[in-house]
Each structure stands twice: as structure tokens, then as C-alpha cells.
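We show some of the complex, not the whole, and keep each chain where it was.
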Amino acid sequence: MAAVTMAGALNGALRDAMRADGDVLVFGEDVGPLGGVFRITDGLTAEFGEERCFDTPLAEAGIVGLAVGLAMGGFRPVVEMQFDAFAYPAFEQIVSHVAKARNRTRGRMNLPLVIRIPFGGGIGGVEHHSDSSEAYYAHTPGLKVVTPATAEDAYWLLRDAVEDPDPVVFMEPKRLYWARGELDRAARAAGPLGRAVVRRPGRDATVVAYGPAVPVALEAARAAAGEGVELEVVDLRSVVPLDDATVTASVRRTGRCVVVQEAQGFAGVGAEVAARVQERCFHSLAAPVLRVAGFDVPYPPPVVEAAHLPGVGRVLDAVFRLQFDDEPDRTHEVSEVAS
Amino acid sequence: MSSKTSRGTVERLLPSFSPVRAVAEDGVPLAAPEGYELPADALLVDAFRRMVVGRRFDAQATVLTRQGRLAVYPSSRGQEACQIASALALREEDWLFPTYRDSVALLARGLDPVEILTLLRGEWHCGYDPAAWRTAPQCTPLATQTVHAVGLADALRRRGRGGVVLALVGDGGTSEGDFHEALNFAGVLGAPVVFLVQNNGYAISVPLARQSAAPALAFKGVGYGVASEQVDGNDLVATLAVVASAVRRARAGGGPFLVEAHTYRVEAHTNADDATRYRAEEEVARWRAADPLARLERYLRGRGLLADGDVAAAEEEAERVAGGMRERLGGEMAGDPLEMFRHVFAEPTPQLAEQQALLAAELAADAEGGGR
């Protein structure tokens, strides 16, 4: 066991995956000698040579398309999109090919490839460098979408993703790259892909979060405990497939639920979770499922990003609107806006 | 500090200024095009046979569409020289990346007509096993397949067994960003891939002049360090010579190549299209007269390589293929709706399993007549 950063864990996962399987290839923009702008691929070219970890021309559709062809040819490509917003040029390749290849060949052509996308804000990036794009992929049938919140999950989720027979969009929460956590590389049981985890048990309300929102949820839980409210924090880890069982079991127990995501809220993953929870736990719910999400604005650069990012305060505000004191149907609205 | 470009390098990358030709429109042999080896006579006779069969296949598919047996069919009538050359230039171990218009190339490659038409019938899958046939599913999102072709070519290079990839694309498809990225990746990677642009003059209704201001599409190659050529795409002999030469070159490690074949789409874009809205009948008539099949026949007959009996035999084979299509594609399609869920992932997610159960319950209720 060692404490490593999430970036280090990801680097280790790529290294170990490449050692384990000679068909694993890593490529993208600046992933070679530079080691990626976040250094996630640091040292891979040195260890495995340019044939296995290499820089491509600067074209994201080309990168993903190249991965499709290499996967068809028996390789296991792991590609890096430099930032979330810079994966958009590859959108057609991802949606019309990566997601559909298995289906449109009746299972004969699978594409075991991984698209790594650093996502989210909180790092003081200028415009186009802090998007949360997971919902685009999660809404697309045929893609698995995962995101770690700890170094350990980063390592095992990425190992899972590389070994998965299906394409996986691997969302890396940028602002957690340098967060440290324990990692035991010997301890692989059933991997985390597809499995949520209860990060903190609690009886009063369930907070569902994923990726960069998980530490926020945990901090909120610690703060709430100080006020006598015990929050159970569920880290989804895997958005697709979603682990309904873990979420549902928790909410049926606590009777209250807040979903936290960093992405803009409208038609996001949090909406899906909220919709599912009330579908499945309606009669267990003492209050509506509330969502805490980024605002529906283009991600704001540094000077105001703190106000945009769902923080502990906003999560706690939602928690304390969960009608522990009951005020029917005015739970959500801060001000009623007529149309 | 800035370096001089060598004129020689540039000239080696540029295409000819006139499309390469080997046979005149009336079937008379022309002077052998410089730098190209003409295909062997036996291969040309085989090509003729395949063109005859391909054209019949195409006509039959069109008829089946009118009868509602296919959802849609994009005819390649008039483009048979390109279609057949594509198939014949490749070895079995090579890969072909076709578009929706390249069914005849697939037929010539040996695929089963029903499998070829599976997707166009309205199934959700391409019908054949891409790996077994080293043929990618026919691609609809334009030019997206060109990048896959580069990836697969790089995979073949890595495996070191000498395979080559041929990617087909239309004139309209060359306008998409993916085409550019494919050529660029191919150039940088030195991938063993040949791009064959079937410039049939139109992208649905849009004529080439609104598609590109290039002197010819083949002139795009130099900008990627990709060698290029233009060829008369209604001249099977020249087209096969040029494509085969590009394939040989790629196989030998010479890197990617771009071929533009000038041809024409004699039919409408698909059965759903009304070509009279955007082009004159005279233009079509002129191109009908420049028919690649008649041209090859005249050429082969002129050279004494083809007799009436050969033509009759080819036509007989064509009728057999068409008959088989009518027989096997004539019925109603039946699909198991539950298969929808089977191949989204290797294993269904819990969400899909639930949805599948929902549909199964609906179907069961319907079957009992108990459904709404």
C-alpha cells in the first residue's frame, strides 16, 4: 500500500496494462515524450518505445478513428483527449462508430478501446478547458462511462476499462489529479466498473455523487454530522452501467436523497439519477430528490468558477431543504419564476 | 532557418495532369500509360465477367427496392470499373473499407449478395463478418471510414504480414474533415493504405464544382505528402492498373496513395432521389454512352479475348445471381426485436436487462392478444 496521486495511479495503470498486454497502445496529442499535459502518460514512450506510446497529428476525430481501425485490427488502443472540450471534434466518431460497432456487426466486431478525457473545472483553466461532458457520452447507447474519485479507483477503473471488451469513455476529474490516496495494486477483486460504492454510511439522507463531486459530498457529510445529520455518500464510479441496486438500497433506507454533480444540471447524469431514484423509491421518500449541479451556463473561467462549482455549502443547503421539517412543494424553488 | 522544398519531391507526389487511360471510349487500346503495368489478360476477362454480374446485381437490387424488399439502395451503375477494380486489386488478406454505394465491389470480393444487402434491407447489422471477409461494414457517415482504414493499415503494418487497406470514398466525402485527417495520418504514419475517390460528379444533387475548386481532387495528396494519381474511372483497364500499382507500392512499404477515379453515377442517388431536379438528361445520356462495361467488352473483343460464348456465360451467371436474390430476398423480413439488446455491449447492463424484460413482457402480452 502506498499513497499516490490520482495522476500517478492512472500512470501506473497504463504502465501495468501495457506490461500485461503487448497489444495495448497509447496515443494522442503530446502523450509521447512530453508525457501528456497532465503527465498521465509520463515515461511510457521511454519504457515501451514509440511504437506503443506515440504522438499523433493534432486531430481528435483522427485519433479516435485511428483507434477504431487499430481495434478492428486486434489492438487495444487507449487514447487521450487533451481536454474535455477538445474531444468534441471526435463526437461523430464516438457516437456513430465507437458506440455502435458491436451492434451493427451483430457482435462480430467489438472495439475494446478506451477514450480518456480529463474533465471538469476547478483548476483555474481558461475557456474550453473545464467542460463536464460525461452526459453526452452517458446518453449515447453503446458507451460505458466511468469516472474515479480516488486514486485507487482511478487505477482499477482504468485497468478494468482497458480489459473491458467494450469501448469505455474514461472521464478523469482534473481537479483530483493531484489528490493523494492509498493504492494496493495487489488487491483486485471484482473491479469497480459497474459498481457504485458507499463511501460513508449514514442514516438520514443519501448523497449520490461521482467524480469531482465525491470529495465535496464527503466534506458535506462531515459538516452535516457536526449538525447531527448523518449522510450516506454513494460514489457511482460507473455512470454506465449504473449501479441502481446500491443507490436504491441506500435511498430506501435513508428516505431522502440529494444528487451532486459538477456538470451543468439540465438533462445531465444527475437528472437521470434523480428520475430513477423517485421511480424506484417513491414511497420510501420523505422529500423530493434534490439536485445540486453546476449552473446551466458555459463553464466560467477562474475569476468566478468558485461560485459556479457546487460546493459544500450548496450541498448542505439542499440537504437541509429535504423537509426534515416539511414544507410541501416549496422545497426546490428559491423564487418562483413565472413564464 | 527555413528549408527549401525539393521540386522532385513535389512532382513525385502530384498526379498526372490528365486522367490515366488505357482504352479509348470506343474500346480501342491507347498507348500504354507510362509507369503502369497493364493487368493480365485473364484478369481483364475475369473483370468483365464480374462487371456483368455486378450490373445485374445492381439492377436486381433496384427492383427489389421498388418492391419494398430493401429499405433503400444506392446504385453504382456506371461505376462498375471502379467497383470491380477495387475488389481485384486486393488480395484476400487485404482489407476493404466500402461506402453504402460499394455493394458491387463487395460482390466482386466474394461476399454473399444477401449478406451485402442486409443493412440496406433494414436490418440493424451489416450482415457479414468483417474480420472473416476483411471488409468493414459499409459506411454511411461520410468519410468516417477513411480514418478507420488508416488505423487498420497501421495495425497490418504492426503485424508485419504485408497487408494493405483500400478505402473507398466519394467526391462529396472528400469535403469532410475526416477525409483530411485520414490522409494526414496516413502520410505521417506511412500507412499501407490506398484511398480511392470515386468522383461520380455528384454528392446527391450537388455537382463537383460546388464541392471543390481543386484542379482535380487528386491534387489533395501533395498537401499530405501522399502520392496521387487521377484515372479515367470508366476505363477498367486503367483503373485496375492504377489501383493495383498503388496497392503494390503500399505493400512494398511505399506508403499511402490517393487515386481519383473520374466516373459518373448514371442512376439517381438512391431509389428515393429524383435526379431530374438537378441534372439534365443530356448529361446522363452522354455518360450512359461512356459505359464502362461496353467499353471493356469492345476492348476485349477487339483484342480477341472475349467471344460471344463468354458474354453469354457471364450473363447466365448474372441471371443466376439475380434469381438467387429474388428468391432469398423476396419474402417479408422478420426480425426478433429482442435482439436489439443483445449486441449493445458484450454483456447487457442492468438497465438494458430491465428494458429487455419490459419489451419481452409486451411481446408476450401481444402474443397472447392481451396487449393493448
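Order as written gives the chain letters A and B; numbering starts at 1 within each chain.
Convention: a contact is a pair of C-beta atoms (placed from the backbone, for glycine too) under 8 Å apart; a residue touches a chain by one contact, two chains touch by 3 or more.
What you are looking at is a predicted structure, and each value in this text was computed from that prediction instead of being measured.
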{"item": "Full-file chain stoichiometry, since only one instance of each kind is pictured", "value": "A x2, B x2"}
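Note that only the chains that are shown with their structure count from here on.
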{"item": "Whole-Å gap between the CA centroids of chain A and chain B", "value": "40"}
{"item": "For the chain B and chain A complex, residues of the former touching the latter", "value": "119, 124-126, 129-131, 136-137, 141, 144, 146-156, 158-159, 177-178, 180-182, 184-185, 188, 339, 342-346, 349-351"}
{"item": "Residues of chain A touching chain B in the complex", "value": "51, 56-57, 59, 61-62, 64-75, 89, 92-93, 96-97, 102-110, 141-142, 144, 164-166, 194, 240-245"}
